[in-house]
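My structure is below; once you've seen it, I'll send some questions.
Note that one protein chain of the assembly has been removed; the remaining protein chains are unaltered in position.
Right after this comes chain A.
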Amino acid sequence: MDRVCVCVLPMSSLRPNYPLYIRSTPTENELKFHYMVHTSLDVVDEKISAMGKALVDQRELYLGLLYPTEDYKVYGYVTNSKVKFVMVVDSSNTALRDNEIRSMFRKLHNSYTDVMCNPFYNPGDRIQSRAFDNMVTSMMIQVC
């Protein structure tokens, strides 16, 4: 039973936190991952608001483990313009340590920046970029 799942979505910085991009494997239980990512935003919001108060290093974008569940680990990352990245991985996957997660987020962020640099991309629209897609796919393959 292959239960490894990665779920990626940069969130718009606009008020409604709707997903610009969301993908998961396996696809049959997609809804569950959507819910998981959505609920993790509670923690992301709280962390971001805490950032405003305390003098946290502004260059640290990685939010770390958002909250643990029995079967999955939810990690978060937020850019300086408050674009949120959330990743859900199987908690049994011990190969993924903080450093790996961090570098995966960095990769995502870079790729997202490329998307944003596309003059034909309208910020706030769903991401429909082949390059971004391929990057996510390769990352998922690597993890699974």
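Everything below uses one rule, namely that a contact is a pair of C-beta atoms (placed from the backbone, for glycine too) under 8 Å apart; a residue touches a chain by one contact, two chains touch by 3 or more; residues count from 1.
The definition used in the following text is that contacts and distances are computed from a predicted model.
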item: Options "Cis-aconitate decarboxylase", "Cytochrome c oxidase subunit 2", "Trafficking protein particle complex subunit 11" or "NADPH:adrenodoxin oxidoreductase, mitochondrial": UniProt name of the undisplayed chain; value: "Trafficking protein particle complex subunit 11"
item: Residue of A:66, A:83, A:115 or A:135 touching the missing chain in the full complex; value: A:66
item: Chain A, residues in touch with the chain not shown (by the definition above); value: 14, 16-19, 30-31, 34-35, 38-39, 41-43, 46, 66-70, 119-120, 122-125
